[in-house]
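Removed from the display is one protein chain of the complex; every other protein chain stays in position.
Moving on, here comes chain A:
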Amino acid sequence: METNLLWMIAGMGVVTYLPRVLPLIALDTAIIPQKWQSILKNVPFAILGALIFPGILHINEGSMWYGIVGAGIALLSSWLNWNIILVVLSSVLAVSLFSFLGL
């Protein structure tokens, strides 16, 4: 392995690991004020929104419709309480079909 690249990978590993682990081992949930705990409990839903948009609209360089079709099927199937794996597979299948048909 090239030494320079090895150091780069190790460095990336360190700067990626620290933010993942520091709050887990350094924060004591018992002493965090109630207001902060409420905000932290909001984080998962806010972050999901930010992870989905606008990223899903750019899954295909040519057209936003790929993302819209995929999102629509995922919304529908999860609204019907399908298992998450089925939600993923049906959305993948729909977008593959959309691409295959060259719409």
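Worth pointing out:
Here, a residue touches a chain if its C-beta (ideal position, glycine included) is under 8 Å from a C-beta of that chain, and two chains touch if they have at least 3 such contacts; residues count from 1.
One rule holds in what follows: contacts and distances are computed from a predicted model.
Per UniProt, the protein behind the absent chain is "Branched-chain amino acid ABC transporter permease"; the candidates were "DNA-binding PadR family transcriptional regulator", "ABC-type sugar transport system, ATPase component", "Branched-chain amino acid ABC transporter permease" or "PTS EIIC type-2 domain-containing protein".
Along chain A, the points of touch with the absent chain fall at residues 1-2, 4-13, 15-17, 19-25, 27, 29, 32, 35, 37-56, 59-60, 66-67, 70-71, 73-75, 77-79, 81-82, 84-85, 87-100.
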